[in-house]
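The complex appears here minus one protein chain, its other protein chains still in place.
Then we have chain A:
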Amino acid sequence: MYCVFRENSEQQYISLIKGENMKKQNMFTKEYAWRGLMTAGGLLVIAITICIGAFLIYKGSGTFTIFGHSIFEFLGSTDWNPEDNAQGGGTVGALIFIVGSLCTCGLALLIATPFAVGSAIFMIEIAPKFGEKFYRPIVEIFAGIPSVVYGWVGLTVLIPAIKKVFHLQVGHSVLAAGIVLALMIFPTISNVAADSIHSVPKDYRMAAYGLGSTRWQSIYKVVIPAAGSGILSGIILGLARAFGEALAVAMVIGQTTALPKGLFSTTKSLTTEIAAQMGNATEGGEMKTALWTMALLLFLLSLLFILLIHYFSRPKKDKE
């Protein structure tokens, strides 16, 4: 009886070990398979980014290499009259669009930042429960509204309002584009800022209260400085989004090829000009190539913004 039991248990034990080994092997096969898949996904993203960059450089450099324009003409001249054929001979000054983009985005940033940072403080510090349950989801919905809707609302509500308030003939303007963009980047800045305020350790707040701070003092003197780099990242991310937006801006900016003279001028931006002309331009023509160069410029700008974000959100080294 004892013997049988023992034999049995030994056999069981051996088969158990075998089973374990099988399972283990199986486990590692899966491990490698999944790791391979993830690695492939990661490499694909890197490859696509590099390809897009290389393609833009290839296409966009044509303005300078094939058509022989100088980089200073492209960046510094307002004379925009490229020929729509491969012979070239026109002018490719993109300054109007560059200034148009800078003005509208700068204005959007000026309008959106105070509200967005305020809203982030509100949802994390002032009303955390309400903020988490209602306010934040609403801001997230805000972020998800398609840009055509923003543009359309701007066109039907904002432009008549601007006309009426400022007694203008035309409501399309830098101001209208700035406001629409501000609305669009508000949720981006607000969410990123809220995350970074949320990640400020509770210890800092306790220390501030323990020293007799009021709530505002602890927010203003401790929490915001501690979250500063994250808030700045949010602002830059918002700026990047504003630079890339074409549709909504095109609907309210007025689309005239002239430098803006003030808030109420109509003008064009890099993105709106690309979107407006790319369908009509002949492949390989001077016009198309100049548009590619503008696309390359946008790509480089967004690269710059990403670098800035990394610079600001890098882990702080102790300044020894």
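Keep this in mind: contacts are C-beta pairs under 8 Å (C-beta built on N, C-alpha and C of every residue); 3 or more make two chains touch, one makes a residue touch a chain; residues count from 1.
Keep this in mind: contacts and distances are computed from a predicted model.
Chemist: Report the protein name recorded by UniProt for the chain absent from the figure; options are "Cell division protein FtsW, lipid II flippase", "histidine kinase", "Cysteine desulfurase" or "Phosphate import ATP-binding protein PstB 3".
Modeler: The record names the chain that does not appear here as "Phosphate import ATP-binding protein PstB 3".
Chemist: One chain is left out of this view; which of A:91, A:213, A:255 or A:313 touches it in the full complex?
Modeler: A:213
Chemist: Out of A:56, A:222, A:251 or A:301, which touches the unshown chain?
Modeler: Going through A:56, A:222, A:251 or A:301 one by one, A:222 is the residue touching the chain not shown.
Chemist: What is the set of chain A residues that contact the non-displayed chain in the whole complex?
Modeler: Output for chain A: 201, 203-204, 206-214, 217, 221-222, 225-226, 316, 318-320.
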